[in-house]
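All protein chains but one are shown at their positions in the complex.
Order of writing sets the chain letters: A, B and C. Residues in each chain are counted from 1.
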Amino acid sequence: MSNEEKKETNLEEIEVKTAKEESKAPDFAIKKIGDATIQSPLSDLKNLDLKDSFYVNDERDRVIFDSKVNAKDFPDIKSFERAGPRNKIFFDPDDAKAGIVTCGGLCPGLNDVIRSIVLELEQWYKVRKILGFRYGYAGLIPNSKYQPVALNHEVVESIHLRGGTILGSSRGDQAVKEMVKNLVDRNINMLFCIGGDGTLRGAHALVEEIEKQGLEISVIGIPKTIDNDIPFVECSFGFQTAVEVSKNVLECAKIEASCTPNGVGLVKLMGRDAGFITSYATRANGNVDYCLIPEMKFPIYEKGGLYDCVRRTIGDKGHALIALAEGAGQHIIGTSGETDASGNKKFNDVGQFMRYDITKHFKDKFDTEINVRYISPSYVIRSVPANSQDKIFCADLARYAVDAAMAGKTDMMIGYWHGEFTHVPLEAIQNLKKRVERSSREWTSVVASTGQPPEWW
Amino acid sequence: MSNEEKKETNLEEIEVKTAKEESKAPDFAIKKIGDATIQSPLSDLKNLDLKDSFYVNDERDRVIFDSKVNAKDFPDIKSFERAGPRNKIFFDPDDAKAGIVTCGGLCPGLNDVIRSIVLELEQWYKVRKILGFRYGYAGLIPNSKYQPVALNHEVVESIHLRGGTILGSSRGDQAVKEMVKNLVDRNINMLFCIGGDGTLRGAHALVEEIEKQGLEISVIGIPKTIDNDIPFVECSFGFQTAVEVSKNVLECAKIEASCTPNGVGLVKLMGRDAGFITSYATRANGNVDYCLIPEMKFPIYEKGGLYDCVRRTIGDKGHALIALAEGAGQHIIGTSGETDASGNKKFNDVGQFMRYDITKHFKDKFDTEINVRYISPSYVIRSVPANSQDKIFCADLARYAVDAAMAGKTDMMIGYWHGEFTHVPLEAIQNLKKRVERSSREWTSVVASTGQPPEWW
Amino acid sequence: MSNEEKKETNLEEIEVKTAKEESKAPDFAIKKIGDATIQSPLSDLKNLDLKDSFYVNDERDRVIFDSKVNAKDFPDIKSFERAGPRNKIFFDPDDAKAGIVTCGGLCPGLNDVIRSIVLELEQWYKVRKILGFRYGYAGLIPNSKYQPVALNHEVVESIHLRGGTILGSSRGDQAVKEMVKNLVDRNINMLFCIGGDGTLRGAHALVEEIEKQGLEISVIGIPKTIDNDIPFVECSFGFQTAVEVSKNVLECAKIEASCTPNGVGLVKLMGRDAGFITSYATRANGNVDYCLIPEMKFPIYEKGGLYDCVRRTIGDKGHALIALAEGAGQHIIGTSGETDASGNKKFNDVGQFMRYDITKHFKDKFDTEINVRYISPSYVIRSVPANSQDKIFCADLARYAVDAAMAGKTDMMIGYWHGEFTHVPLEAIQNLKKRVERSSREWTSVVASTGQPPEWW
Partner (left out) sequence: MSNEEKKETNLEEIEVKTAKEESKAPDFAIKKIGDATIQSPLSDLKNLDLKDSFYVNDERDRVIFDSKVNAKDFPDIKSFERAGPRNKIFFDPDDAKAGIVTCGGLCPGLNDVIRSIVLELEQWYKVRKILGFRYGYAGLIPNSKYQPVALNHEVVESIHLRGGTILGSSRGDQAVKEMVKNLVDRNINMLFCIGGDGTLRGAHALVEEIEKQGLEISVIGIPKTIDNDIPFVECSFGFQTAVEVSKNVLECAKIEASCTPNGVGLVKLMGRDAGFITSYATRANGNVDYCLIPEMKFPIYEKGGLYDCVRRTIGDKGHALIALAEGAGQHIIGTSGETDASGNKKFNDVGQFMRYDITKHFKDKFDTEINVRYISPSYVIRSVPANSQDKIFCADLARYAVDAAMAGKTDMMIGYWHGEFTHVPLEAIQNLKKRVERSSREWTSVVASTGQPPEWW
């Protein structure tokens, strides 16, 4: 085809065309060479969810073209309110005064979120009064020893270049009435709560108190979780950055294991209840042999169990690499029974346990001396600055939060669904946890990448 | 709330509950403090798409909860076939022989894609015969001086740690009949074509010839574009890595500009027709003052145009930072009229032009000596290894391509839509180009991040 | 001064001039504004080596211009033999057969050393027979289960891009006679032993046995120590890379500590007997408050001791950052009494100890809740690829080792002294250890950088 003939049509036009001419039958029909009649060898894999739902069915399984729908056309379809600027807003920019608070553990991108909230408020909505509360909810009570700081574009100019949060953070709740009193005293009428599970529960509690007192204060949550375990957020900010660092640590363990006789690389990564970091880092690294996460129990001492498999891997390759989420293997070692300031269960240290236990098991049962190279990068994966993608995500997240607050929305957080930003009621996430699901791409890709026995799960 | 009461429900359960009890009205209702009655200050921005579609309308604009639909339930909805393993496959693994070819410019992740195709074929589908064709379509003709190489898990073990493609690549077409003859002679029955626009057109031409000859060879495209400009692929592989590198170069230019009197940082980034890299790098960097892309013409010499605005920025901050896509400003400098081996228009070099033109303009018109720091990182952004996210994406892309090929699909590429992998007919993308749209989040976020005049567009 | 007048003279010329005209009095005389008569405020610092040697004396302390001397002119000066190619060599390249072995823990640059030995032998000395022994001395005994591999430029082409050693490594000695027998059986006439303390002792033992048997086998040591603790090597390979990684981990701990109330960042770094990594990383980071190394005992519980000082730092800044070598504080917690395979003492874990001990001390004695953020990067700092400087150093080290071996030198290692490569007899290092010295720049810069009390030492 000559270059001159190549007519370029842009997507917008084509969609218009589509909408008009092709509104009936499913589009994008795919050619087949012939009928598929041979049973897939994947079926040989015992237990890898070989129920019907594992396989895709051509006649049935489709991905919708337009996930942004007009509610009027589809009154019965479950859907989220879209995030974005509204034509009419609730708060008068001249009177508006915003507060920002960051809670819980660090996460790459916190400073990006703070920065973009400030810039969006100042530059686009012309809101000039912005307070940053220090050290989480601990700084939100009236007589906190940590006094809030005024924020503006100069203060935040370069903060995104560094990890952490300029506001500081802390765990744990404070008295709800106290915090509301402080907001009232300081004339705050919109509060941005950047935090996880507990923080968002706290935000919801603030709303309940605000409503009880009949106040006009908007509370908007911005979901923060290094573990990527908040529902209705496909991929939370900072997560991809944490995966990048974790992937590199796995490469270090791979090198260590492969350079020592009978080497076993063992890396413990964050993830108490959800194995997303470990799963994604495993997939990104490409050289992990065993990926162990809280969601998936695995056999350890028995024939065909972890240690037996590791022995086989060492036999084949000379070494093995294990990625271990901190919450994995709790069925083996159990929890300590204690809880931390946020009310999270304290776990026994599965990394320290396995490091010695596997050595002992190989010596006692397999009469083999192995060399375990144990790495626990801990905070290193979460205190770095956000990577590009997370920075972009943080900036958008912050802007949509400002749009929502200015429009008078409350008791919600910004979600991310099918590539779109959404509004999610805080109540909707109260008793939900996002987890790695057995039949999800997250997990089947892990199994494909590692070659670990699918029949374990 | 005490810890004991916290009942954890996982997402699967809640969805089931949802489906049963709440099938009617739109869910996830969002609370409002009160009616929003104040006109948004965003309306003051001239021209920033202030037509109705810019603002989100609560009553209307929703994001669908489940983008994976059962076609039978929604026969009228436009949708894609989902990618994934099929229960029945077309090719007998024992007889199957696969070919892989990489074409066009480099892109981070090419080796990851090659590696995962090989591993998926070998380890899961038990296909043992895999050929890698060298240097793009030039290696696909029968008597090419570049002979194909056999691929297996040992060859590909560590290739993902390095940039580029172990197969080599080249631009330009070859005679279709010749290529098909070579596939037949070598008993290839599935060909994976990793490449962009031109490559996928070539793949489609191969299918036409294959069909004409009544052959049973599957041709599956894997879309590769550093510019992220292939339709129906939300974010193409390698793109996020390229953005990361570009972001860092912008930071260098920021530093240079801010350390010299009247400094102007000017960075030319890849993007001949689509400004995605420049837009994303701008958003990730957070310090860019002007982001110029091919899709958006801008005034340059006139009052309120680029140079006039840069003058104001220098006045305010002492320096300015401009991100410039290589295809931007063509309305000012024009194309050279030549084309390259892939048939792409050769552009005049807008970076070199602006570097001198802006200096001259400031001297002549504004009587000001400015110090331009021009950086053109060129290939540096595309020859690095893929980052974690791109690696994961590449691995999945490759696996889904293998699933499709084994199932006997052909004349299609793997797409990515609403977070799901899809099958896209090659024909569907023939005359389409993905571009940065004026009212898209890509662009409004650029405008928000830079503060450049929205009225330019 | 006009540009035309600027006469450029190159260094070589000036040196000639110097040698001829100015051979007498000390050169490079420095101007002084006037007589220095005020006592330096540094003298207020208690105990920072305020003996005479701390201060530089103008009349006395000089740095020699030419450290490369002609031995004949200075028969009495202590000096090293210079490394480099000799005009006449001992081994006939056609008959020569080289062996390479890497021992002990990993270190960035091992693959660079292996690669450059191979390239230098092959490309410059035309030696074609090169064996790589696997897994340290364990692969050097006749019937090792780890058989040696043939090395050439193709095998080593890209190995420098990855961390570790392609040969593998292990700790521990083997029977000397056995190893020599293997060398003889395999016709090896030069052996390159890349390793630390123990490895070089082993190399010396090999030479003793070789001499006893009257064999013509050259044994050349290449000093490898992540801890930078081998004498007569100013800065060992891989060390700067390890410092870079360690510096970044310290930054993570700084971020963590500064983002939590009463935050204490505690980082444990490698360094059992020598605190170079911790000292250099402290200086590179610039934000460390306390740097604790094995060479310097410190008070911990007493008034003015570590915990008391940390309390003051938290009072001032809100948080504190401690860099801790793994061998530091042994006067407090003691060793376990066990030894590892290389005969090194096993230490109790000072990191785990201090992490809990400091929390308890603050609670019990200061009634203060602190938040310790403990990071132990362990192997991460040594399994990465070498940085540029280390790569250059490794390549030179390897080439000089080949020069020495070809010239028939033996029982020596390559040293690095005053910026020159040297030959160092293995015997000379037998009972020596390089340590951080109290009055060295290493340590005074640490004290200057941290502000920790010099009177501790």
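By our rule, a contact is a pair of C-beta atoms (placed from the backbone, for glycine too) under 8 Å apart; a residue touches a chain by one contact, two chains touch by 3 or more.
Just so it is clear, the model here is predicted, and its values are computed rather than measured.
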(request) Write out, one label after another, the shown chains that touch the chain missing from the document. (result) A, B, C
(message) Which candidate, B:93, B:221, B:377 or B:415, sits in contact with the chain we can't see?
(response) B:377
(message) Counting contacts across the full complex, list the positions on chain A that touch the omitted chain.
(response) 158, 161-162
(message) I need the residue numbers on chain B that touch the omitted chain, in ascending order.
(response) 106, 135, 138, 146, 162-165, 168-170, 249, 251-253, 255-256, 258-261, 373-380, 383-384
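Everything that follows uses one rule, which is that only the chains that are shown with their structure count from here on.
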(message) By mean C-alpha position, what chain is farthest away from chain B?
(response) C
(message) As a quick test, compute the distance in whole Å between the mean CA positions of chain A and chain C.
(response) 41
(message) Measuring centre to centre with CA averages, how many angstrom lie between chain A and chain B?
(response) 23
(request) Would you kindly tell me how far, in whole Å, the mean C-alpha position of chain C lies from that of chain B? (result) 45
(request) Spell out, as numbers or ranges, the residues of chain B touching 2 or more other chains. (result) 161
